[in-house]
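Report on one structure; see the data block that follows.
Heads up, one of the protein chains got dropped from this complex, but the rest are sitting where they should.
Chain lettering (A and B) follows the sequence in which the chains are written, and residue indices restart at 1 in each chain.
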Amino acid sequence: MSTPGAPAAALTRAAAADDGAGSTPAAGALDAVRLALLRDLKLAFRKRGQLVQPLAFFALVTMLFPLAVSPELSRLREIAPGVIWVAALLASLLALEFLFRDDAYDGTLEQYALSGQSLTWLVFAKTAAHWLLTGLPLALMAPLAALSLGAPSASLPGIVGSVAVGSVALSLIGSIGAALTLGMKRSGALLSLLTLPLSLPVLIFGARATQLAISGGPLLAPLELLGALAVLGVTLAPLAAAAAVRVSLE
Amino acid sequence: MLDERLEVENLHLWRGERHVLRGVHFALGRGGCLEVTGPNGSGKTSLLRTLCALIYPEEGRVLWKGENVRRELPAFHAALAYLGHEPPLKADLSARENLRYWIGIRRRVAAAELDAALERVGGSSWCDRLVRTLSAGQRRRVALAGLALLVVPLWILDEPTTNLDTEGQQLVGSLIAEQLSRGGLVIAAVHQSLPPAVRDVRRLELSP
Partner (left out) sequence: MKWTWLHRLASPPYVYALAARLTPWFAWPAALLIAAGLWGGLVLAPADYQQGDGFRIIYVHAPSGWLSLMVYTIMGVAAAVGLIWRIKVAHAVAASCAPIGASFTFAALVTGALWGEPMWGTYWEWDPRLTSELILLFLYLGYMGLRAGIDDTQRADRASALLAVVGVVNVPIIHYSVTWWNSLHQAPSVMRLGRPTMPPTMLLPLLLMLLGFTLYFVALLLMRLRSEVLARERSASWIREAVSA
């Protein structure tokens, strides 16, 4: 059945076309990042049901507070920044567990490490996909949660902005913990223990920015600090996460 | 440019308290094929993964083209194809999509090449179904298609004939034979001998 006719000939031609040392047209780092990102996005959309879970969790947690505290909007407005950010943090943690898990199980993470491409860039691509699938939707849902907690509509752009920027930092910080706890069964609690202390600066600045958005104050300062954290995260977190992935492959 | 040559010097590896690799030492040149045999738990997989530089040995080193692979790891990996026990495939992608991403991240690959490789392994009829719906043998064939597409000098294979029928095993044999005739190197961990299409095979036996 496998007649080594045309198909094999095509392959041998490809092999002979180079200088015989096995160097075929390499993919650049950007191509690799783009492909890794697209792959993760495609995979996520094939399991659309799972995409909704962190968002549903976020909505549910937000809903707990009026029931547990008080239905008075004036009181809720005061705690709204905290509620939104804690809920976003917890929802993010839920999704982080699966950042590397599937790839570690089916051997594709190993192939990433052996691809000859920078694992740091590939990890960055995966984290970016994670943010697009979790952080960004959370940022878009946050205004709804804020409205239900009594926030004025003028505050909504500021809320979306602060949660969007903050969730970038959260995804990056979380990727480190996710990589460190690879291969551990039921690592959810440990992942939270590792990620939450490191996420506290994001929580502090983000909640402050959201609070100023709701009260109508100048939120540029905490927003800039949040942005600084996100930039710092982009430069350092993928390095640490890639190193942690390599440790898990040993 | 230096010849493709893999030299392994005095590898010692501990996994926990077990002294798994005790002074593994060999050299393999162009067109060379090495069979690594041994019972379960003798360290075949550990050896292969150490050769890939996934594991850092306590002692010894691996040289590719005369240089320590640790010096220029990305370049070494670019010249290497590794197939582990399980085919590295995403269950929710089709065989074709899997190959497109797996190979595409490493090198530009045209759609025609994907078609050719899939046809070679007998997968033209099922290559667009999700991998989750494929049998173990079919998944192994997809992995072999990836191997054929990678076109790299060094192949490190962990039990490449697992889950394959006779015809599939012959496919492995012919792929390896072609790789060797191109001047490539193949190291394979096996439970039984490689198919007869592969000639001039050296053996390395590991004991637990």
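Just so we're on the same page, a residue touches a chain if its C-beta (ideal position, glycine included) is under 8 Å from a C-beta of that chain, and two chains touch if they have at least 3 such contacts.
Predicted, not measured: the structure shown is a model, and the values here were computed from it.
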{"item": "Among A:Ser92, A:Ser115, A:Thr181 or A:Thr210, residue touching the chain not depicted", "value": "A:Thr181"}
{"item": "Contacting the left-out chain in the complete assembly, out of A:Leu76, A:Ala145 or A:Ala240", "value": "A:Ala240"}
{"item": "Missing-partner contacts on subunit A, residue numbers", "value": "176, 180-181, 183-184, 187, 190, 193-194, 196-198, 200-201, 204-205, 208, 225, 229, 232, 236, 240, 243-244, 247-248, 250"}
{"item": "Hidden partner interface residues of subunit B, rising order", "value": "15-17, 56"}
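Note that only the chains that are shown with their structure count from here on.
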{"item": "Sites on subunit A touched by subunit B in the complex", "value": "1-2, 4, 6-8, 10-12, 14-15, 18, 20-27, 31-32, 35-36, 38-39, 42-43, 46-47, 102, 106-108, 110-118, 122, 246, 249-250"}
{"item": "Subunit A-facing residues of subunit B, complex", "value": "1, 4, 52, 54-56, 74-80, 82, 84, 86-93, 97, 101-102, 104-108, 112-113, 116-117, 119-122, 148-149, 151-153, 167, 170-171, 174, 178, 182-184"}
